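One chain of protein is taken out of this complex; the other chains stay put.
In this document, chain identifiers A, B and C correspond to the written order of the chains, with residue numbering beginning at 1 in each.
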Amino acid sequence: MRYLPLTADDRSAMLARIGAGSIDDLYVDVPEAARLTAPLDLPDHRSEFEVEREIAAFAGRNLSPGTAPSFLGAGAYRHHIPASVDHLIQRSEFLTSYTPYQPEISQGTLQALFEFQTQVALLTGMEVANASMYDGATALGEAALMAKRITKRHKVVVAPAVHPHYAEVVRTLCGFTGDPVLVCDTGDGADPAALPDDETACLVVQYPDLYGQVRDLRPLAEAAHKAGALLVVAVTEVVALGLVTAPGDMGADVVACEGQSIGVPLSYGGPHVGLFATRQKFLRQIPGRLCGETIDQDGRRGYVLTLSAREQHIRREKATSNICTNAGLCALAFCIHLSLLGEAGLRKLAELNHARAVQTAEALEAIDGVTVETSAFFNEFALRLPRPAAEVVEAMAVRGVLAGVPLSRLAPREGGQQDILLVAATELTQDSDIQALVEGLKEVL
Amino acid sequence: MRYLPLTADDRSAMLARIGAGSIDDLYVDVPEAARLTAPLDLPDHRSEFEVEREIAAFAGRNLSPGTAPSFLGAGAYRHHIPASVDHLIQRSEFLTSYTPYQPEISQGTLQALFEFQTQVALLTGMEVANASMYDGATALGEAALMAKRITKRHKVVVAPAVHPHYAEVVRTLCGFTGDPVLVCDTGDGADPAALPDDETACLVVQYPDLYGQVRDLRPLAEAAHKAGALLVVAVTEVVALGLVTAPGDMGADVVACEGQSIGVPLSYGGPHVGLFATRQKFLRQIPGRLCGETIDQDGRRGYVLTLSAREQHIRREKATSNICTNAGLCALAFCIHLSLLGEAGLRKLAELNHARAVQTAEALEAIDGVTVETSAFFNEFALRLPRPAAEVVEAMAVRGVLAGVPLSRLAPREGGQQDILLVAATELTQDSDIQALVEGLKEVL
Amino acid sequence: HEEPLLFEQDQQGRSGVDLPEVPRHKTRLGGMERKAPIGLPGLSEPQVVRHFVRLSQTNYAIDAGIYPLGSCTMKHNPRLNEKMARMPGLGDLHPLQPVSTVQGALALIESLADWLRTLTGMPAVAMSPAAGAQGELCGLMAIRAALTAAGDPRKKVLVPESAHGTNPATAVQCGYAVEAIPSTDDGRMDLAALEAALGPDVAAIMLTNPNTCGLFERDIVKVAELVHKAGAYFYCDGANFNAIVGRVRPGDLGIDAMHINLHKTFSTPHGGGGPGSGPVVFSEPLAPFVPVPYIRHDSAGFHLVERQDDAEEEGIHSFGRLKGFHGQMGMFIRALTYMLSHGGDGLRQVAEDAVLNANYLLASLQDVLSPAYDGPCMHEALFDDSFLKDSGVETLDFAKAMIDEGFHPMTIYFPLVVHGALLIEPTETESKETLDRFIATMRALAQAATGEGDKTRFTAAPRLAPRRRLDETQAARKPRLRWQPETAPAEAAE
Partner (left out) sequence: HEEPLLFEQDQQGRSGVDLPEVPRHKTRLGGMERKAPIGLPGLSEPQVVRHFVRLSQTNYAIDAGIYPLGSCTMKHNPRLNEKMARMPGLGDLHPLQPVSTVQGALALIESLADWLRTLTGMPAVAMSPAAGAQGELCGLMAIRAALTAAGDPRKKVLVPESAHGTNPATAVQCGYAVEAIPSTDDGRMDLAALEAALGPDVAAIMLTNPNTCGLFERDIVKVAELVHKAGAYFYCDGANFNAIVGRVRPGDLGIDAMHINLHKTFSTPHGGGGPGSGPVVFSEPLAPFVPVPYIRHDSAGFHLVERQDDAEEEGIHSFGRLKGFHGQMGMFIRALTYMLSHGGDGLRQVAEDAVLNANYLLASLQDVLSPAYDGPCMHEALFDDSFLKDSGVETLDFAKAMIDEGFHPMTIYFPLVVHGALLIEPTETESKETLDRFIATMRALAQAATGEGDKTRFTAAPRLAPRRRLDETQAARKPRLRWQPETAPAEAAE
């Protein structure tokens, strides 16, 4: 066993020191009936290369978006990750360290978290941010929970066109105990500004929304605030914030983003990284970890986890959240990639995404019977097809093209929604990809 | 330009400090006619992902031995490299450091080299080893040069069945200045023990030899020593030394190995790593770097490059070799992989290699008209085919099987040698690979 | 030279990425273009790489030394696992690809689920929880869903005093009141107190086993009986499953739900704070209440049930969705790689060596530190601060002095049931040589702390770390949670 340093001689010597006759003597507290005697029905240990072959066999049965034209989005986006990002997060000192409970020997992790918090605050246009959540959807759920604590109201309203996964997580986290959660159907025409009432803790909206629509949030912020509610904004494609007005500049009270697009691989849905930003005045209601600046005994600047009186390990049943482990390493990847991009790089990256999406939309609009439904978008839009999108996607997959996400996979299957295909482009979209999509659709439709 | 930190403002400010009007002023010493004014005919800089696509396009035009049954050997072997090896050698502190000229801040590299030298000495059965050479063939060339310095004789004799690449490098390095180098034909039946005469500096043999033959070197050592010559042994498959008697235990004076099999990827032939080991008494004639143990000012054990009076940067035209940069990082990879293997692991690895080769040989021997020519072998043997091996290899490649190395690619094409195929197996050889080889050969022959 | 913040290294005009020229295109942003700059700093790639390399060099890590944080399980993280997680065709899959194009991914997840079912002896497993704490939430939600379905949602969750903070926090987040159960003098839950507390309003008990004192709850089968008799469910916090994997199946103990921290038992790296992954195994009665999405397998292949309405159709009354997509696939790959590498035989050895190492530490330190409880421990050894009585050295000082000796300190002040706790978990991947060196150092420190003479070695520690003790009070009183640009002095504005 390559990972186990004890030899048989070691084990004997150690048992002798302990005064135990055998390892079984150390398991005396286990009820006898529960002590396994026979081996479980599992294979024995294996060499590295045998394990590699086994994992490769799983990989071989998938179609990788890296090898096929792909227009998949709807909350997860294939972006290019610079090689240095993955290298740096694999450094032993980052990868194999624990939560920085001993700050004197964890300044690397802590300073990076401080920088991450600053980046998130800047990007969202907010005042403060935490040290990350599991993903965008849970960050949104925690945002709604925080709104309930702040407003001391119980009702959460989720506007139309919020990603159904996000809405479901909000419903699970906020509604499980019986509190009301109003989730509008994704395609509901309801005016979100009319939704908040005097029982509403927060109005939850998405920006750009599920259909990729970019719209001014100021009227919604006004409506929410007028009703005494908070405006909580979900962002599933954080690269958009390089090009469009930040939620914080339009009156958002909490912004919950999925940060995967910057530095984190798709990885079939996880681990990703949730960004959580809000106003300074809500500081002590923030869930999760916060890193703060301070000084050491010699007066040197340093960083520590702080305000932990909000957290479960100190506050137990009175904590703002039960979160413990977060998405530290993904937050680091986000921080490194965004450091590489910088102001100019992020802006250009966002412009490229938009340009590629516009090119894709224009190419698709030239197909008979197909319409782009999203009037203003960043890098993703809803395409109305003349037949159910799910079937079209399957037919395209057979042709080796990942054409997008059929709305019916996420939203109720009734009504005209089933003909909607969500199509995303990124900087990795090539002309040949667009051509393959268009030609495939022409054949399939 | 992502790798260049200077901004346009920086450049102006720096030119001002220098007192130069423009960058051109710093190139005043270049003859005017040689100053390039127009850009060269080269593409402009590109993004990471564009570069990745371009390199991937090259990769896509090759058949990777990782995806095809492969029996290629003849001096380069596909072995499994544990994931931790490649990770560790990529650590910034190893990868991006220079030759350890400042030992106080290079102890990591130095201690690893000291450990490498010890491993090489143990493995070859010799007393001392250097800190690496470019590859096995150049190590052999340097060994022959060293023998010339030690014996003060000019003639080098290369026995039959030495890898032709190695023999050619010896001829280039030792014979270029007009000194005699007798290179026997690979398949020459000459008795190598009869070759050394009183002008011979060294007898060069390979072990296991080009045909994979393992034979006792003691008679050759005796013959060489009797003639006043040294016995220089080349090892192209270092894993063999885990299972067969070490050259040092059979009277070798210098052992030159290709170390690629342990820790170093095939990489289409380079970089690999040359191992160079010899007797203590020849210490001051060793080429290349040596790392030695010493103490620091506070009495703590430490390591330094030593005996550099042998080397070009001190000794200039009187140096033992012109080598400067060696194969440091590959030596580190070798050292890490061999540390992981340890005594027990290397032995088992070697046994596995032998077992797989025996299985392969037995399966091939069952084919009509095909004979294994090598009577005793480690993991590689010569297979006589009923027709020219080069054609067979091509035909097999079309079937997606890398059947081995036709001897004719290396050795003179005349005579019976052209029907010889060198077939190697390693721990990565699977039953299905052997089956594909046998079935393919049955069809092709 | 101290590494400045990224923001202090800003120079606009620099970027660490190159991108192709943006093709000419119509803008379709609906007038929502950002007007002001974001304020991100401009650095080149060499600067960014150096920045993070330099930052990393101030961190301690398991790859550099023993990291004996009790209840955190910092064991060796094999690099093979990292390599596998990055394999093309796995690491780069999109969570919403057609299911027909990800059959290998689903098969991998199911394979991991099979290992978990076999190792725990439980019939069902929910793979989606993003971390242990979310696993707890998942478990309690399933329990609440089952009770609600039975028309009896109940009000209370019982939690022993020694529990992790996540247990009570989770119970509250799930809408329950929390009642603490005291511990006995031998470091286990007080069975009599449990019996007294159980009643018709108790929904569940949350018990960690082996518990946070590093002890196996001897009466666990009895606990399960009592809990079930009271109509409640038995949630087991599986944070310490690494002590018993391959030797004890929680399913044989009467447990109804248990999360498994993949990073603890199955060595996915902790990454300075995550990501984690917290699959939850369930008993038969709770199996119909799992969250979506989940995988179903039939002759046609693997299917992903992503929606509550689809689940309902096949009789699963799912309580809903916990996170964005299916789960922490990257962690699944690492954990499965770890399992395949160890095999059933190796996993059992993992537990045994973890327990052996902890008992070896306990036996070797018991005369100089003060063990909190008698008897063999499981995977971690718990001491209290009575050995420091009147020494002028606090547990915190003792821990900080370890830093100057080159060791990461153990967990301190947890569990709360012990005064000034020191909880040491060596894990199975530490060699006897390392333990012997650790023991020698601890013994020397204990003697120095309790002997005569100057105690600044403790009270002023650490002195050899990248930072000395940091002012946590100031950090909390005047929170500075982000960099702010220096405000231009008023004079400059003239």
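To be clear about the criterion, a contact is a pair of C-beta atoms (placed from the backbone, for glycine too) under 8 Å apart; a residue touches a chain by one contact, two chains touch by 3 or more.
Bear in mind the structure is a predicted one, so any value in this text is a computation, not a measurement.
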item	value
Shown chains that the omitted chain touches within the full complex	A, B, C
From B:251, B:328 or B:388, residue that would touch the chain that is not displayed	B:328
Touch with the omitted chain, as defined above, among B:232, B:275 or B:346	B:346
Residue numbers in chain C that touch the chain omitted from display	1, 9, 11, 18, 44-47, 49-50, 53-54, 57, 61, 63-65, 76, 78-79, 341, 405-406, 429-431, 433, 437
Positions on chain A contacted by the hidden chain, ascending	1-5, 7-10, 45-48, 50, 82-84, 86-87, 92
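As a working rule, only the chains that are shown with their structure count from here on.
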item	value
Centroid spacing, where centroids are CA-atom means, of chain B and chain C in whole angstrom	46
Distance from chain B to chain A - Cα centre to Cα centre, in angstrom	47
Whole-Å gap separating chain A and chain C, where each centre is the average of the chain's CA atoms	19
Residues of chain C touching at least two other chains	12-17, 19-20, 43, 45, 49, 53, 78, 80, 82-83
Where chain B touches two or more other chains, by residue	2, 47-48, 82-83, 87, 92
